[in-house]
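One structure, as structure tokens, below. Some questions next.
What you see is the complex with one protein chain gone and the rest in place.
Right after this comes chain A.
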Amino acid sequence: MKPFAQKLNELTPELVALVDDVIARHNGDPTQLVGILLDLEAGVERHYIPEPAAYYLAERLSIPPTQVYDVISFYTALHDQPRAKYTLQVCDSAPCRVKDSDALCETLKRLLNLEVGEVTYDGRFSIEKVPCFGACDVSPAVRVNGVVYGHLDSEERIMDMLRQLD
């Protein structure tokens, strides 16, 4: 394993600025680690926590890097690998499944020529299956960067949703 100092060498000035900004928004409070990591992820184009940023964050908050990675690996909404600019999160819980979210997922896979967990070559789209995000009244639904698109029960509606993204 590389020593910490080397990880910090890979930091870009933009990443430093982003981490500093997010920490300032949370008053440098290490108990807000979960919220800090979420904001950090939202600020990175491919919506993940780059390794140098995680180590720099640990140093700034005076907490062990293991705590940062404990949190990242525990929570479903935090990621340590690059995802896509638009990650299509398909609800995989019963309220959407009984409204045939499986068919929705298959349609997305076919339209984007992707498997679940893969990212398109240009880094723009990927498909993830996630547990219930509380949009059961408009199921089957997809959530993209915090925005919910509901009633996706036909191919036209799914196409409309994809067009709205980009």
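Everything below uses one rule, namely that contacts are C-beta pairs under 8 Å (C-beta built on N, C-alpha and C of every residue); 3 or more make two chains touch, one makes a residue touch a chain; residues count from 1.
The working rule: contacts and distances are computed from a predicted model.
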Chain not present in the shown complex, as UniProt names it (candidates "Branched-chain amino acid ABC transporter permease", "FAD binding domain-containing protein", "Multisubunit sodium/proton antiporter, MrpD subunit" or "SLBB domain-containing protein"): "SLBB domain-containing protein"
Chain not shown: contacting residue from A:97, A:124 or A:157: A:97
Chain not shown, touching residues in chain A: 30-35, 37-38, 63, 67, 70-71, 73-78, 92-95, 97-99, 130-137, 139, 143, 146-148
